[in-house]
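To keep things clear, I will list the structure first and then write my remarks on it.
After this line comes chain A, so read on.
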Amino acid sequence: MKSNEVRVARFDGYERVMHWMAALSFLYAALTGLAIWSPVLYWMAALSGGGFVIRGTHPWSGVLFTAVIGWMFARWAKTMGLDADDRVWLTRMDKYATHQHDALPESGKFNAGQKMLFWSQVVTALLLMVSGVVLWFPEWMPRSLRLVAIAMHPLAAIGSIAGIIVHIYMGTMSVPRSMRAMLLGWVTPNWARLHHPKWYREWRGSTNLR
Partner candidate 1 sequence: MLVAKLIDTTLCIGCKACEVACQEWNDQEYTLGTFNGSYQTMPDLAPNFWNLIKFNEVQRNGAEAWLMSKYQCMHCADAGCLAACPAPGAITQLANGTVDFVHENCIGCGYCITGCPFDVPKLSPASKKVYKCSLCSDRTAVGLEPACIKTCPTNCLTFGERDEMIRVAEIRTRELKADGFKDAGIYNPAGVGGTNVIYVLNDAKQPEQYGLPKDPIIPWTVQLWKGPLKALGAMVFMGSILGAFFHYVVFGPQQEEAADEVE
Partner candidate 2 sequence: MTNGWTDVANADVVLVMGGNPAENHPVGFRFVMEAKRLRKAKIVCVDPRFTRTAAVSDCYVPIRSGTDIAFLGGVIHYALETGKYQRKYVEQHTNASFLIAEGFGFTDGHFSGWEGKKYDKATWQYELDGNGHAKTDPKLEHPRSVFQLMKKHYSRYTPEMVAEICGCTKEEFVRAAEMITVAAAENKSGTVLYALGWTHHSFAVQLIHAAAMVQLLMGNIGMPGGGVNAQRGHANIQGSTDMGAWNMLPGYLKIPRANLKTLDEYLKANTPKALAAKSLNYWGNTPKFMKSLLKAYYGKNATAANGFGYDWLPKIEETGDHSWGAFFDDMFHGKVEGLISFGMNPVANGPNTKKMLTALSKLKWLIVAENFETETAAFWQAKKLAGKDYPKALDAASIQTEVFLLPAANFAEKDGAFVNSSRWLQWKEAATDPPGEAWRDQEIISRLFLELRRLYQKDGGANPAPLLNMSWDYALPHKPLLSEVAREVNGVDLGTGKQLNGFGELKDDGSTACGNWVYSGCWTEAGNQMSRRGQVDPTGLGLYPQWAWSWPSNRRILYNRASTDESGKPWDATRAPLKWDGDRWKGDVPDYKGDAPPETLPAFIMLPEGVARLFAPDLVEGPFPEHYEPAESPVLNSLHKNASANPMLKTYSTEPEAFGTAKDFPFVAITYRLTEHFHYWTKHTSSSSQLQSNFFVEVPAELAAAKGISNGDMVRVSSARGSLDGPALVTKRLRTLLVQGQKTYHVGLPIHWGFVGKVTGPLINNLTPSAYDPNSSTPEYKGFLVNLEKI
C-alpha cells in the first residue's frame, strides 16, 4: 500500500480546535502585549483599535489563552509525562537539531522537546495569568504585588514567546507537513515513523491494513 494513501490520525477535531484557539489567543495577547511592552512596537496597537482598546482586550485574550491552556492540560498532561527515553532525548537535543535521528531514543506521540514546550507554556501561562490579574486591576491590588507583577509578567512573556517562536519554526519550516497534522489531523505513516517511532508502532500494531 502506498504510504501516501494511508492516513495516520494524529489530532482529533477537539485537539485541533483547542490548539488553534490557544494559538490565536496567544498571538493576539502576544502582539497586543508587545505593543504595550515597547514604544517601538506601539504601532501594532493601532491594528487592534489603539492603546486604550488593547488595554481592555489584552487581559481578556490572556484569560482565553489561560483557559485553553487549562483545557490542554486536562487533555494532554498524562501524555506529556517524560519517560526514560525522553530524558535521554533531552540530553541529546543537539543530535535532534542536526537531524541525526538515529542517535536519538525513540519518541512517542510527542517528543521530549514538544513536552518541554507544553510544560513551559503551562508554567508561563500560569505566571502570566497571576501577574496579569494583578496588573489588570491596579486600583485593587496591593502595591507590593504590583511591583512583583510588573517584572514577572514581561519575564514570563519573554519565555513564553521565545518558546512559541521555536514552536512555530518547528511546526512550519523545520518539520514539513507537521502543519497538516494540526490543520487536518493526520500524517503519513512515514512521517510518523520518522518523528514519532514509538507512537508509529503503537498505531501500526493497532491497525490492520487490509
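Selection rule, in plain terms: all candidates are chains of the complex that A comes from, given by their letters.
FYI, contacts are C-beta pairs under 8 Å (C-beta built on N, C-alpha and C of every residue); 3 or more make two chains touch, one makes a residue touch a chain; residues count from 1.
On a predicted model such as this, the values are computed, not experimentally measured, just so you know.
For chain A, the touching partner in this complex, chosen from 1 or 2, is 1.
Within the complex formed with candidate 1, the residues of chain A that make contact are 1-4, 6, 36-39, 42, 45, 50-52, 54-56, 97-99, 101, 135, 138-139, 143, 146-148, 150-151, 154-155, 157-158, 161-162, 165-166, 169, 173-177, 188-191, 193-195, 204, 209.
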